[in-house]
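Only a single protein chain was left out; the remaining protein chains are all shown in position.
What follows is chain A.
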Amino acid sequence: MQIYDVVIIGAGPAGLAAAIQCRENNLDVVVLDEFPRAGGRLLGQLHQEPNGQWWNGIEESKALLERAESLETDIQLGVSVHHIEKLDDQFVIHTKKKYFHTRNVLIATGAAESPAPIPGWTLPGVMSIGAAQVMTNVHRVKVGEKGIIVGVNVLSAAIARELQLAGIELHSMALPTRNVVVDEQSDPRLVMDRLSRIAHLAPSKFIQLGSKFAKYKFVQSLALKYYPTNGIKMWGMPIYLNKAIKQINGTDKVESVTMVDVTINGDIVENSEKEIPVDFVCIAGGLYPLAELAAVVGCPFIYSEELGGHIPIHNETMETPVKGIYVAGNITGIESSKVAREQGKVAGLAIAHKELNSIDIEEKLQAAVRNVVATRDAASIQFHPGISEGRKKVSTAFQETMKTQKELELVR
């Protein structure tokens, strides 16, 4: 039976960058991913950087994959991992087809989209905003002729632009009407506040939208009160914080949506219903870390709103308190793929350091840790304000967990 040095779950920017470091140090590595192509969510990304250059996820993924392949990395696609079992001196990775035995595991499973259900959302033609991104940029198939985006945030703004680039017509972006699940996404003040807080980060076209809101920073309520009836336009498409989608209509597929006016508190204005014909609807509820596998293997968690949800506790070299289990990328908090890639590098070096214990690797590891921080500071996309505070919380939690672990060992 083969025992790997490390099994990496997820071939996104974090997993691939880690695999490259491990292979450069000649470790026995296998990378597993359930998607048929390597690259993770990086594949679908396409935005213009502040310097005007395009961030082309297909090309970036290809570069990572080519480097990994040149180091003869074993990458197995179409393989879903559904369990990690902890034995005394190793882990067993359960997949549908077979088991993998390994001394170390890197969980780099990325993020998932929070659902934002509104009536009619199960109709064919309704999809998450990320689904539309992948269909458009990765598969190059049109999601429809004319659609509407429900949910206004940094990701949906970016992807709206991508759909337009691909020649797909969008009616507008609007909020969902309030219900128990979509409370936050339906609150015009909160949405406006989040958008304006990211605006300063990127004086780029990409966040033109945000900077438009930023003008109103001191007077956000006023801005909402006098929000233009025709919306604020981004690349010709209106963004409404004063209109919301109440319901999606159709018998066998999407035929229209019902739009209503909402007050600055998100309350529906009576008799304001309008039916808008569309053949697809994208729902944008935001991202959260996809961390179930860390939970089943026993990693302790901490909740951080800044990082997008429940985070497996880890330190700056990406170790969790469960010895041999590492995490990197969006599972540790929602950030851009550049940050995920640098975190992957750190995790790969940390595992190599654990296995080989060399001063040379240790130096590289320290440099890589510094690089994560530098990349974060320079990021043109931030999903949540306050990422650094969130990161501090997590590392404090790691120190406390380790202290408790030690104390428990002493008692025993």
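Convention: a contact is a pair of C-beta atoms (placed from the backbone, for glycine too) under 8 Å apart; a residue touches a chain by one contact, two chains touch by 3 or more; residues count from 1.
The working rule: contacts and distances are computed from a predicted model.
**Student:** Hey, which one's the missing chain according to UniProt: "ATP-dependent DNA helicase", "Sulfate transport system permease protein CysW", "(2Fe-2S)-binding protein" or "ABC transporter related protein"?
**Tutor:** Its record in UniProt gives the absent chain the protein name "(2Fe-2S)-binding protein".
**Student:** For a quick check of understanding: of A:L71, A:A166 or A:V296, which residue touches the chain that isn't displayed?
**Tutor:** Residue touching the chain left out of view: A:A166.
**Student:** Based on the whole complex, identify which of A:Q2, A:N51 or A:T122 touches the chain you can't see.
**Tutor:** A:T122
**Student:** Looking at A:A131, A:V181, A:A379 or A:M402, which makes contact with the chain not pictured?
**Tutor:** Checking the options A:A131, A:V181, A:A379 or A:M402, the one contacting the hidden chain is A:A131.
**Student:** Which residue among A:N56, A:Q76 or A:Q247 touches the omitted chain?
**Tutor:** A:N56
**Student:** What chain A residues would touch the chain not displayed?
**Tutor:** 34-37, 41, 46, 54, 56, 58, 78, 80, 112-113, 115, 122-128, 130-132, 134-137, 139-143, 165-167, 252-253, 290
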